[in-house]
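Right, one structure below, let's go through it.
As you look at this complex, bear in mind that one protein chain is not there, while each of the others sits in place.
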Amino acid sequence: MSEQQKPLALVVGAGPGLGDALLDRFASGGYQAIGYARNSRQSVNDQDILSVDLQNIDETEDAVQHLLATYGVPKVIVHNPAKLIIDPLAETTIDGFEAAWQSMVLSAFVIAKSALPAMVDAGGGSFLVSGATASLRGGGRFAAFASAKFALRGLTQSLAREFQPKGIHVAHMILDGILDTNASRKLHNLPTEKMMQTDAVAQTYWDIAHQPKSVWTHELDLRPSTEGF
Amino acid sequence: MSEQQKPLALVVGAGPGLGDALLDRFASGGYQAIGYARNSRQSVNDQDILSVDLQNIDETEDAVQHLLATYGVPKVIVHNPAKLIIDPLAETTIDGFEAAWQSMVLSAFVIAKSALPAMVDAGGGSFLVSGATASLRGGGRFAAFASAKFALRGLTQSLAREFQPKGIHVAHMILDGILDTNASRKLHNLPTEKMMQTDAVAQTYWDIAHQPKSVWTHELDLRPSTEGF
Amino acid sequence: MSEQQKPLALVVGAGPGLGDALLDRFASGGYQAIGYARNSRQSVNDQDILSVDLQNIDETEDAVQHLLATYGVPKVIVHNPAKLIIDPLAETTIDGFEAAWQSMVLSAFVIAKSALPAMVDAGGGSFLVSGATASLRGGGRFAAFASAKFALRGLTQSLAREFQPKGIHVAHMILDGILDTNASRKLHNLPTEKMMQTDAVAQTYWDIAHQPKSVWTHELDLRPSTEGF
Partner (left out) sequence: MSEQQKPLALVVGAGPGLGDALLDRFASGGYQAIGYARNSRQSVNDQDILSVDLQNIDETEDAVQHLLATYGVPKVIVHNPAKLIIDPLAETTIDGFEAAWQSMVLSAFVIAKSALPAMVDAGGGSFLVSGATASLRGGGRFAAFASAKFALRGLTQSLAREFQPKGIHVAHMILDGILDTNASRKLHNLPTEKMMQTDAVAQTYWDIAHQPKSVWTHELDLRPSTEGF
């Protein structure tokens, strides 16, 4: 099957951790997988990752138009950018507060607005969104991050209620734990079994993206077996 | 592989709808699958369904002891009894209120208390619980059913927090829709695509029961794509 | 105004801590205030506290019938029994699990069923229920208590949705902290400012019981300013 004939999966926020794992899982499952990230690169298994600054609305809109024109209509979109800010209010800047919302919420709105109508016309698909512990709980130094993750959850619910009857499965994945990536290994010094393996997370996204229409999950949580909650 | 060597799955509340589908899914996946239901019978694919009155504590405890002695320690338990009561308060009897709680909550407590320690000793497993729309919302004529389903959710969370660090994955599956069964077809007169297919639901239970330890889901919802929520 | 002409407030679970404070607040606000507790006594300000074993359904039903016949129809009922059980599953007995549910959930159901229709006929009133941290979170050693408190919350929501349109304000008060009572001072050794003052809690119940019909609160939380959550 040529790339042209494969279904298309777009991973927005395709960083070196979960982003790569998602691209690999969809590619190995028969998709053409494309990523958006701050810096263009090839994923570990050679999927294209295009440079998109998700805080820039115009650039994000253009990127979706380019995708639709060049690669076609996605069957699956995963929205996965993370802009973690953990600071007391006095040290949380207005710029940081805005950047968290722009990159994680406004980008999801712009991409949904740009791509979902075409996906409806093409017969449906899936729109999966990465949440976090802070999607459900506004912790004491999480003013920027929790506010943005709450916003993203509200947006995702609204999209589910508008678009599920039109054939787009919209799901909110709550990642309640630390992903096992090179970056987090340096940062947290946790034993491996206390972290979420990115390929296992990606497998869950795959399963949810392919649920039959009679049993669509809107929200689920994921955490290591040893994680307190 | 003989039945003795297969892992064991117990489906509590193995009615003709989802119960059969769960037994079949686990049997076809290589498990010895056993059911508990009010009336003993063979499932459609010949798994044993034993007669247990889940409102009777002693009988339920005995059934678990019998299972452990005869079939061994379960790898997976699915708790799935449903006692639906929809009535205004004036017509909800004390007997009905108690029966809903005994069959759906007390039975889960007794079975967890009887089986989980053995499962921990045997190296872990999964304990999956069927919730409903009424697990999250106490509707106007759902005093008995919602109260019991809320109770079951609280119990399930508590079990997760105590037993996940010991290797038992505890998950709460929120079934937010009508299952497509013979009974519900007569009752609701819904088109098939508005109902949840029991084999698709069972597949989700299977997926959750087999998540790797780094990504355990505690709670998810399931509903048809066309279901309002 | 004679006792006969005063509105009637019933406090179910009128222990020496919050029970007394509630009886006092309603008495000082012009109510005839009556309590139910395990042992009959006079409250600190001389309100009658009648002996009722809330785990005993028949006794509880009889107590409500006696109240209606002798004192008249309540304007306000506060449901406040607490049966705290904190134990790992292995040490949580079936008796304890049942007792928690009977005293905190079944008693609320029986009292609502016995009294709400008369309150509707008498022109309305308030039914306030004491929740706890465990109403929203099933902690690791709270299988019995959290399960019962979840159940009570589901029941309370259902009662609100059925009875608010009929003029009964139903509210769920989440007490997220330690009440400052003689018993808890011995148990917890907390500084006073880390505990909830019972007269302040009772004042909030009073405020909620007297909200005008255009702004009824169904659920609120209460905790000391210093309490983590």
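In order of appearance the chains are A, B and C, and numbering begins at 1 in each one.
Simple rule for what comes next: a residue touches a chain if its C-beta (ideal position, glycine included) is under 8 Å from a C-beta of that chain, and two chains touch if they have at least 3 such contacts.
Values in this document were obtained by computation on a predicted structure and should not be read as measured data.
Q: Counting contacts across the entire complex, name the shown chains the missing chain touches.
A: Over the full assembly, the chain not pictured touches A, C.
Q: If I consider the whole complex, including the chain that's not displayed, which of A:50, A:63, A:76 or A:159 touches that chain?
A: Of the candidates A:50, A:63, A:76 or A:159, A:159 is in touch with the missing chain.
Q: One chain is left out of this view; which of C:60, C:164 or C:181 touches it in the full complex?
A: Within the whole complex, the residue contacting the unshown chain is C:164.
Q: Could you pull out which residues of subunit C are in touch with the chain that's been left out?
A: 160-161, 164-165, 167, 169, 180, 193, 195-197, 200-201, 203-204, 207, 211-226, 228-229
Q: Going by the touch rule given at the top, which residues of subunit A touch the chain that is not shown?
A: Interface with the chain not displayed, on the subunit A side: 57, 88-90, 92, 94, 97-98, 101, 105-106, 109-110, 112-113, 116-117, 134, 137-143, 146-163.
Note that in this section only the chains that are shown with their structure count from here on.
Q: With chains as vertices and touches as edges, which is it: line, ring, star, complete or other?
A: Contact map by chain: line.
Q: So, comparing each chain's Cα centre against the centre of all protein Cα atoms, which one is closest?
A: B
Q: Distance between subunit A and subunit B based on Cα centroids, please, to the nearest Å.
A: 32
Q: Between subunit A and subunit C, tell me the centre distance in angstrom, where each centre is the average of that chain's C-alpha atoms.
A: That pair's centroid distance is 45 Å.
Q: If you look at subunit C, which of its residues touch at least two other chains?
A: Within subunit C, no residue contacts more than one other chain.
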